[in-house]
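First the structure, which I've put down as structure tokens, then a few questions once you've had a look.
A single protein chain has been omitted from the complex, and every remaining protein chain is retained in its original position.
Let's look at chain A:
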Amino acid sequence: MMTLPMGVAQREVFGRVVAALADDDPRIVVVDGDVASSTKADIVEKAHPDRFLEMGIAEQNMLGVAAGLATTGLIPFVSTFVAFAVVRPLDQVRVLIAQTGANVKITPSYAGLFTGSTGMSHIIVDDLAIMRDMPGMVVIAPADDVEAEGALRWAAQYEGPVYVRLVRDATPRVFEPGRPFEIGTVAVLREGSDVSLLSTGTQTPRVLQAADLLAEQGVDARVVHVPTLKPLDVDGIVDAASTGRVITIEEHSVLGGLGGAVAEVLSEHRPTRLDRLGFQDVYPESGTNDDLLDLYGLTPAKVAAQVAERLRR
């Protein structure tokens, strides 16, 4: 199995990149929900204390404040966990940010399973589905630290609401440092003709490694990374179906996220046999990162085994 270099944790990228953006642009501000030491927004507080706005443990208000700040010409980045940026203040995101097209960057970390053994109240596996369903919202799940930096820099210069799903702990690096981020396009990371494996977020490096394991079994898998759930690269997904078999793998529910989006595209544009791996309509539990990835079938070995098994069906 190929070894990928470890990247910097995406939350660390968040703190550094937003602080750097704030160096150059006085419109950049951060609103924090009392978790800056976790999300690394404390880097911004240190560099620009006047543009770090502590909102306390009150996320509904925080998202509303972000919308108000944006109307005065500022560019707020939201610092909290995915659970408390998407689900807790969902109606504020809907009414004040998505429906108004507010220039707010919803950039929480603690996405997916890596939440420091917190359990199902903190592990959100339907955020992509929820955010993708909001008209006007851009939804990005970066594969690694390089793409996270690109996505955050892209979000800062884009006028409108953006959701960037960031991960707490260091994950393997897929892209060459400095690679520019391109919104709304898939990235083919490995060519293959037997099956196309589509993934998003930091599941992508694990799928790349799974493809290596599959190659050892004689399965030639194409790996296609889908960083942008909205806008969706319809052509890229249709092209991926040219192998005749598509499997989506995501650290997220199979309902409404990547698997859901790919099902919609293929059934409309190119009906293709599709399998969706990920959370099968269940709530997660607490545990170490490795144990949880294994439990929900998201390690390279588990992905490879499930793909091989699905291809035999």
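Heads up, the rule we're going with is that a residue touches a chain if its C-beta (ideal position, glycine included) is under 8 Å from a C-beta of that chain, and two chains touch if they have at least 3 such contacts; residues count from 1.
Convention: contacts and distances are computed from a predicted model.
This complex has a chain not shown, and the name its UniProt record holds, of "Pyridine nucleotide-disulfide oxidoreductase", "Transketolase", "Sugar ABC transporter ATP-binding protein" or "Phosphonate transport system permease protein", is "Transketolase". Among A:A20, A:A70 or A:M134, the one in contact with the hidden chain is A:A70.
Within the complete assembly, A:Q99 is the residue of A:Q99, A:T185 or A:S286 that touches the hidden chain. Screening A:N61, A:T185, A:S286 or A:Q306 for touch with the missing chain picks out A:N61.
The set of chain A residues touching the chain not shown comprises 29, 50-51, 53-56, 58, 60-74, 76, 91-92, 94-96, 99-101.
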